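First the structure, which I've put down as structure tokens, then a few questions once you've had a look.
One protein chain omitted, others in place.
Let's turn to chain A:
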Amino acid sequence: MVLINDLNKKSWTTRHDAKKKRIESVQNLVDGVIIPTTKIVEALEKLIQPGDRVVLEGNNQKQASFLSQSLVQVNPKKVHDLHMIISSISRPEHLDIFEEGIARKIDFSYAGPQSLRIAQMIEDGKIELGDLHTYIELYGRLFVDLIPSVALVAADKADRHGNLYSGPNTEETPTLVEATAFRDGIVIVQVNEIVDELPRVDIPSSWVDFIVVADQPYELEPLFTRDPRHITDIQILQAMMVIRGIYEKHGVKSLNHGIGFNTAAIELLLPTYAESLGLKGKICTNWVLNPHPTLIPAIESGWVESVHCFGGELGMEKYVEARRDVFFTGKDGSLRSNRTLAQLAGQYAVDLFIGSTLQMDALGNSSTVTKGRVAGYGGAPNMGHDPGGRRHSSNAWYDLMTSDEPLARGKKLVVQVAETFQEANKPVFVESLDAIKVKDQAKLAVAPVMIYGEDVTHVVTEEGIAYLYKSDSSAERREMIASIAGVTPIGMEHNPKTAERLRERGLIATPEDLKIRRADAKRSLLAAKNIDELVQLSGGLYTPPAKFRSW
């Protein structure tokens, strides 16, 4: 009986009670759910408490820039020792809050734009590193052991009740808000404006505690705009090889493309080169990718059935609205993106991931790190691996089955593209990855490898394609990579006889084996040669940001 009495006394609503208290503490500052713009710093000082876990929306494209600039102004005597969760550390103040003594610990996915500063701050002991994640891992942990006490996020518009319209750049906002709102955390949203009626509701007001009108619209980066002018003949040759030797060979219908010029070249060859091979409808129909301007020619010529997006892309809004058969759009007509779901789709539901690498070792492990920089991962490792949990089959996946054992299964295609040398004579193929040095310098638990060799099924260089999935022997995979690694240290290992043997067995293929004439790889094959032509092909619907305009 004593036991039951004690149990009865225990409160099961401590989190909820604490939240109520915090909300009451700002009642003299707020008007309903609205925090006046000029009161935001004061409100943050009351709503955030020392030691809180704060998820701040900063991702690849969209940044809650007004809230991050406000957070750096709070008094460190009142708010300190915060544990920040930021998927993409992009803005100076994301690290200034550590220099000011407001925050202490960080968990993140990507820090490319602040990669030198964060490396220095780790070295100087100014920042306590939780861990480096892929996007899906970080989002997952928001619901397990990194549950936020406060979320600081951005939306385009709100109504007076706090319903939100996040539009084309919905991105990761719903995930961050869900993890916070449903565990009695506090959700604060910066909006560009408050309106009477929203175009559509992306996040309902019952998930939101406060909104604040930002002094300036949130920052948005046109990260996925690639000007076709910068695509080289070698990239076009590689794109032709990928189309013939991988997409056509395995019948790749669903896929993700990243940010590189290599994949932009593939997108621009679909309506020309791939069309001439009669591949329309047979490859590249269902996509998980941002609204790349370089996909416009393929969409216009009827190649593309569907595109699901991680985020929006500046300037593509009207084009997307006008192509709602292809994109995911709301009742209002505008794009709905969702980074978490697109990452999941890219992980489990597509046939192929393809990306560029800056460095690869003899076994196909690849990395994009540079000495003295801590850049993290983003989403590439989520998509660039063979997910063991996959159970459904597709033609391309099934085609990679290499045994007839009763339990044999297919494989996700993970393709790495590289030119054998980068600028400054730096070989891409090396004995040992710089990632190993970075691990020691930044005291990381594991070396920051972007894509593990065991997951890579194909490597493409200007010399040829290595079909790594065809061999289980690490010695043989090494020979295959060496055979297409040119005159790099790894490439020098191979002897021509071995390469001949590998060619005969179909383990590697040269452009000639794929019936591609190197001389044909010319920029004239590109369906659009510059941004202006993309605009024209979009019927004027694509409006590129000023820095990409050349006219």
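Basically, contacts are C-beta pairs under 8 Å (C-beta built on N, C-alpha and C of every residue); 3 or more make two chains touch, one makes a residue touch a chain; residues count from 1.
By definition in this document, contacts and distances are computed from a predicted model.
A.B. asks: There's a gap in the complex where one chain should be. From "Amino acid ABC transporter permease", "Malonyl CoA-acyl carrier protein transacylase", "Fe-S cluster assembly ATPase SufC" or "Ring-1,2-phenylacetyl-CoA epoxidase subunit PaaC", what does UniProt name that chain?
C.D. replies: Listed in its UniProt record, the absent chain's protein name reads "Malonyl CoA-acyl carrier protein transacylase".
A.B. asks: Among A:K20, A:K426 or A:R505, single out the residue that touches the unshown chain.
C.D. replies: A:K426
A.B. asks: Touch as defined at the start, partner being the missing chain; which of A:N59, A:Q114, A:N382 or A:S538 qualifies?
C.D. replies: The one listed residue touching the chain not shown is A:Q114.
A.B. asks: Given the contact definition stated above, which residue among A:G101, A:P199 or A:G372 touches the chain not shown here?
C.D. replies: Hidden-chain contact among the options goes to A:G372.
A.B. asks: Take the complete complex as the reference. Which residues in chain A touch the chain that isn't displayed?
C.D. replies: Given the touch definition above, chain A has residues 91-92, 113-117, 120, 124, 371-372, 423-426, 547 touching the missing chain.
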